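Notes for the one structure printed next.
The complex is shown incomplete by one protein chain, all other protein chains being positioned as in the whole.
Take a look at subunit A:
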């Protein structure tokens, strides 16, 4: 624990900026593989063969070794089958899984947090139709890898659309479908690849590899392994969105009624949406399906009875198992309950640095001279991801820059730990006020917010009216 006068709450900021042993080496192998996807694997260049051999060498001591070595050899010769490409994706995923584990260990040291036992994957049942769609998605992803980012064109990318639309209604395929929908939209907007000057190398390789692994029969994070009964204290709301999907996740401390240690948990809700529904329109679509959003917005706890929960700490929310409880200020929760809450581990196949989102409480920091782009904790600059603050809410980068306390998510991207603000305390007219990124999730009385709500309601009404006429003809 850091003495209070050094600032940073309970955070050991020095550990966040100190290099993690072995990480650069792992990422160098990943980067080299990611570059092979630029030119594609149809007619690989000798430098691509080198990168593929490096990837195989990096997993030589693991159960994947044999399959990946064969896959690397075939890919280098331009003759990789779909299964070979899956093996390469698995090798890349294993390396980033190791990076994830090292980063989480470091983050837990920095925040002084305990983490529970490893979660085991439970196979989920799937129908034949699902298997056919997964096979179609796999074929498309293989074609994309052969073409390479430079080789993508409108015809190739358009091939994914029927597969995605067939998948979306099937709950067991929702993860893959939502991922492919967001990924293919980016690729489509970037066509033809031959005209691109630069490529989001890590990102597209991540999306490609994850999608490819999701085309294989596997676990959904879905199957609940237990139930939760007790008090849920919201910390903040994180929102994620692409053109045609959005997800809100409420991070919270759960205090079990049986007196066992408090846990860090999440509750999620996701919807599909037309790309013209944005901002508060997204909150409007999410709101009816997670009463917790309103409770979090009003600063209230919720009482849970037998709410399903996964080993990863994800509540599978059902309003029938929840009741709105007493007022519970998020900053009080962050100061008092958060420090002792135990975090859940991540399912092996889902380990990736991008999955890291650890609730933290910070105070006693200063804003960096250039504004809100970094917070200075005990002399160390920790970047702030202000771009993640949703526009449909009262929290702004300016408020973060003048804040005195912050509830955030500790994340890692592009070589550094960073803070995503979920809420801040700041001083307005000598009074401390709290501003939450998700304050409008459950509704708002803010003047600008009300206006935006009205416009968004109208937009959705127009589309629903059209859908009523055209879809049910």
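As a working rule, contacts are C-beta pairs under 8 Å (C-beta built on N, C-alpha and C of every residue); 3 or more make two chains touch, one makes a residue touch a chain; residues count from 1.
Note that contacts and distances are computed from a predicted model.
Per the UniProt record, the chain missing from the shown structure is "SWIM-type domain-containing protein", taken from the list "Putative ABC transport system ATP-binding protein", "PadR family transcriptional regulator", "SWIM-type domain-containing protein" or "Pyruvate dehydrogenase subunit beta". From the options A:130, A:147, A:271 or A:358, the residue with contact to the chain not on display is A:271.
If you put the hidden chain back, the residue from A:78, A:200 or A:339 that touches it is A:200. Among A:279, A:408 or A:449, only A:279 touches the chain that is left out of the view. The chain omitted from view is touched by exactly one of A:81, A:105 or A:391, namely A:391.
Counting over the whole complex, subunit A has residues 27, 31, 154, 158, 161, 165, 168-169, 171, 174-175, 178-179, 182, 185-186, 188-191, 198-203, 206-207, 210, 214, 220-222, 239-247, 249, 266-276, 278-279, 281, 285-286, 289-290, 310, 314-318, 350, 352-355, 357, 385-391, 397, 413-415, 420, 452, 455-456, 458-460, 462-464, 466-467, 469-471 touching the chain that is not drawn.
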